[in-house]
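My questions will all concern the structure given below.
Shown here: the complex without one of its protein chains, the others still in place.
For reference, chains read A and B in written order, and residue numbers begin at 1 within each chain.
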Amino acid sequence: MLEVTDLHAQVVDMEDGEILKGLSLKVNPGEVHAIMGPNGSGKSTFANVLAGRTDYEVTAGDIVFEGESILEAAPDERAHKGLFLAFQYPAEIPGVRPWQFLKAALDAKHEANGEKKLSVRDFSKLFDSKVDEVKINPDLMKRSLNEGFSGGEKKRNEMLQLAILEPTLAVLDETDSGLDVDAMRIVSDAVNALRSPDRSFILVTHYNRLLHHIKPDVVHVLVDGRLVETGGPELAEEVERDGYKRFLEEHAPASA
Amino acid sequence: MTTTAPPSTIASYERDFLKHEDRADWLSELQRQAWTEFEKLGFPTTRRGNELWKYTDLRRLDSQAFNLSEAASMAASGELSKIAPWSDDWHSAVVIDGRFSPDLSRNVESAGVSISDFASTADSLRQKIEPVLGSLATVEDNAFVALNTALFQSGLLVEIGDDAELDQPVHILNIVSDGPDHRAIYPRTLLIAGSNSKAVVIESFVNLSSGPQLTVPVFEASLGAGAELQHFRVQLENEQSLHLGTTRSEQPAGAVFNSTTFATGPAIGRNDVHTNLAEEGAETTLHGLYITNGQSHQDNEISTTHHKPHGTSHQFYKGILAGKSRAVFSGKVLVQPGAMKTVAEQKDLNLLLSHGAEIDTKPSLEIYADDVKCAHGATAGHVDTSMLFYLMSRGIDRQDAAKMLVTGFATEIIDEFEPEPLREFLYEKLDQIVPKLDSEGIL
Partner (left out) sequence: MTTPSKTPQTISRTTDLSEMEYKWGFVTDVDAEIAPKGLSEDTVRFISAKKNEPEWLLEWRLKAYRHWLTLQESDAEPKWAKVEYPPIDYQDMYYYSAPKSPEDGPKSMDEVDPELLEAFDKLGVPLHEREKLAGVAVDAVFDSVSVATTFADKLEELGIIFCSFNEAVQNHPELVKKYLGSVVPYTDNFFATLNSAVFSDGSFAYVPPGVKCPIELMTYFRINTEGSGQFERTLIIADKDAYVSYLEGCTAPIRRTSQLHAAVVELVALDDAEIKYSTVQNWFPGTKDGVGGVYNFVTKRGRADRNSKISWTQVETGSAITWKYPSVILRGDNSVGEFYSVALTNNHQQADTGTKMIHIGKNTKSTIVSKGISAGQGQNTYRGQVKIMPGAENSTNHTQCDSLLIGDRCGAHTVPYIEVQNPTAQLEHEASTSKVSDDQLFYLMQRGISEEEAHHMIITGWSRDVIRELPFEFAMEASQLLKVSLEGAVG
């Protein structure tokens, strides 16, 4: 599904701005991976680079998704292939209604894949049922996209989009940050409901909290732009218990 | 700037120009060129299309000439602290009727700073001065800079050494003496701040006469890379006089020029400030407070040009208007092509206290680069009745409550006048001014 090899990435036009320093990762269909790491290790950068954010440039390595390198693909093309990023800070877009936005997104995906677009009526049905499913307040759907949404509401809105767009690979960037227990359950329920043999997840997170609700198949620890250790859920438990101290001591650059 | 036929008063200024004492050739030449420019321009008019003078009518300059003030003497410096912001610790240069007074000045030669009159010693300072004098305060298209350049008597050079960090402010105190009416005064200051230097410079203008006088000051600040200059300008005029001041600054890489002004009093006042953010990462903050009463007219012409990326500018002015007075805020931010990542803010807030007072505010943005964040705002309104009610419900009588609110409105700017003696002086002024504002009985 996803194969990342020796990925180096930096902030565009910034000297000494390398953040990812040789990250390699393989995700098979149906797997849930967790990438854990301390602040500044490159977690969010990795999520954004996967989705094709142009603030970063890939200086070496490759990202192969569904058998093809996607390095040259624009963010929307990556989305059409089935890549979804749940944002840590979803943008607020004045005047754009969630319904209108999601219809456009789904239409674009169908069109790119040579599939038939949903009629307005069918889409509305789908939309309403998913709104119900992720338990997002329907009143919010009358507002502008993410505008005036609380932190939790924004995350639920991300889950709504995830449920409607049905990606093959979903990357959740610190989706658990700033969530209370109830909201955490909403997110994990949404993800668990969507788990399937041909859909994979990458959960990018600082803490183990979310991993109590979503059981990962593989856990990686990211330090200084590299995945320094890979294991099972027990690795996440170690992080929860002892923090990142051991990993930092063993793997951080001498200067740090 | 457009002009009509030269008014009849020009001849009288020309006589003043011809009276000039002998000066170094290069300086005489500069002044002659300035005079030629002034003759060409004449005084600006409010004629249609002259955006710079849209709201300020200077026709009285066409009918009434103001002649170069004779040198006047002043009493000892002990009195100065009564009439002006003052501290014995400051580096104070006292200028009376446009002439530097070494006797009254204090600490003008200290570590890191030197203040002198270059008009008389121009030859020895030529190499320092010639490249910068008039390079920022250019005479082209600006009648008052031209007039000042042609007619200034003393020219103060304030030099701040490279890497110098001054503990005490530099203070240039300009006094108009109590003397005959219709005198003209042309204070001129050139400030050269060395690279990475740090200083506070106060310019204050005090008018001791009660009759009509004309003051046309020019302040020109040339900053080295990384220099940080905090400029304060205090304009205390009498209600008969005209005060048409110009402030110019240019900032190279990483340099900061902040200027906060306090203006009150004049029949016609003009505070014309322009800063050029010439290189990357330069910064400027132009703040001010104007208080007008009676028939007073105060015009603030505040502009900043962003030439290069990563520049930051803030314009923030506040006005309190009473009586039949009028004030103008004309702010401009120009972002040149390529000046990406510019951040510019512009704000003008006004309190109108009486029928008959008028505010004309025009915060404008002219932007030719796309990756910018610029915003501006302006408001005009009366004392907030809900705030008034709140204070009164706590037992404060209406007048005191109103006074509190008006003073509170001014506080935000006055608190920026960091040197304590200066801030205290301004608070005292404010306490004197506010109760006298003609506010239809509110105050």
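The criterion applied here is as follows: a residue touches a chain if its C-beta (ideal position, glycine included) is under 8 Å from a C-beta of that chain, and two chains touch if they have at least 3 such contacts.
From a predicted model like this one, the values you see are computed outputs, not experimental measurements.
Only one of A:8, A:26 or A:80 touches the chain withheld from this view, namely A:80.
Here the missing chain is touched by one residue of A:60, A:104 or A:193, and it is A:104.
Residue-wise, the contact with the chain that is not shown comes from B:371, picked out of B:371, B:397 or B:415. Of A:67, A:95 or A:148, it is A:95 that touches the chain left out of the display. Subunit A meets the missing chain through residues 51-55, 74-76, 78-80, 84-85, 87, 89-96, 100-102, 104-106, 108-109, 112, 144-145, 161, 165. Touching residues on subunit B toward the chain that is not drawn are 48-49, 51, 337-338, 340, 350, 352-382, 440.
In the analysis below, only the chains that are shown with their structure count from here on.
Put simply, the C-alpha centre of subunit A and that of subunit B have 55 angstrom between them.
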